[in-house]
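Mind having a look at this structure? Questions to follow.
The other protein chains are all here in position, but one chain of the complex has been omitted.
Then we have chain A:
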Amino acid sequence: MHIDLRTVNIEPLRQTFDHIAARIGPNKPASRYLEGTMDVQAAANYHYRPTWDPEHEIFDATRTAITMKDWYALKDPRQLYYGSYTASRARMQETTEADFEFVETRGLAEVYDETARRTALDFYIPLRHVAWGANMNGASMCAYGFGTAITQPCLYQGMDQLGVAQYLTRMGLVLGDESEVQAAKQAWMDAPQWQELRRYVEDTLVIKDWFEMFVAQHVALDAMLFGLAYKEVDQALNDKAGPTVSLLTRFQTELLEDSSKWVDACLKTAAAENHENKAQLQEWIAHWRGRAAQALQPLAQQALGADADAALARVSARLDARLVKAGLLA
């Protein structure tokens, strides 16, 4: 018997939705990210203004001083939508689980140097409260922001911060026990060196302008805090006592690298849009990074001693380099 295989080429009538084609040009296949992001935000046919804020519509682009002709210009270069975000974080989580298991099965926490353990516990564990604040802020930016291109990654970043809080808690349990986690909360509430950072976090929770919150949280605090905690302090502990803590904080290190790409792209796009945006962003950055530096000073001192100022200067220089690239610093 002879079977003749023939192929029939069926030309699709259209490659993507019309509103996507209007943005990328006709007859081009669109990415899942674009299809799941562009023009998803409700922008018309609202019924009632919210009773808690009758000045604005429920979804309103004027909740921030930043203006954009097209809010979808603030795209995420990582192209995270729900599918790719969960896949990417599942990979990162798998690595982190393996790292925790490595530390636990080899008993690395038991043989960890005692003074380094004290430094790590006193410095890292209270930071879970900072991460929780960042989680709240991520949800807030998603709720009041405008345009799925930016509100979507804001929520993802908030979820990532919740992950950070959980990993820090687990680190406290691996290096110590429950009493360490309790003690960290006491330090966060009462110890004088934590109060400036606590005030910073509490002040960001009530910022009305969501783009200012973006600057205060992601540009000023995350850049400075992650730079200090997961580069400088991590390196110092590494030099003194080996890489146990680096293994337990790998997620945070990778998260900083990953989210910086997105934060920088948003800053660059918003600053390039018009002169008022640029001036407003510079004003916010100057204010919040100054406060962040001030809040982190006593903690850097506590963890690094005499090396604190040099470490903070390096952290600050790295942020400067990012701002230069985003066109916000000459």
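The rule is simple: contacts are C-beta pairs under 8 Å (C-beta built on N, C-alpha and C of every residue); 3 or more make two chains touch, one makes a residue touch a chain; residues count from 1.
The rule is short, and it goes like this: contacts and distances are computed from a predicted model.
Could you tell me which of "Pyruvate dehydrogenase E1 component alpha subunit", "Bb3-type cytochrome oxidase subunit IV", "Biopolymer transport protein ExbD" or "Phenol hydroxylase P2 protein" is the UniProt name of the chain missing from the displayed complex?
So, among "Pyruvate dehydrogenase E1 component alpha subunit", "Bb3-type cytochrome oxidase subunit IV", "Biopolymer transport protein ExbD" or "Phenol hydroxylase P2 protein", the name matching the hidden chain's UniProt entry is "Phenol hydroxylase P2 protein".
Touching the hidden chain in the complete assembly: which of A:E57, A:D76 or A:D160 does that?
A:D76
Counting contacts across the full complex, list the positions on chain A that touch the omitted chain.
9-10, 29, 31-32, 76-79, 261
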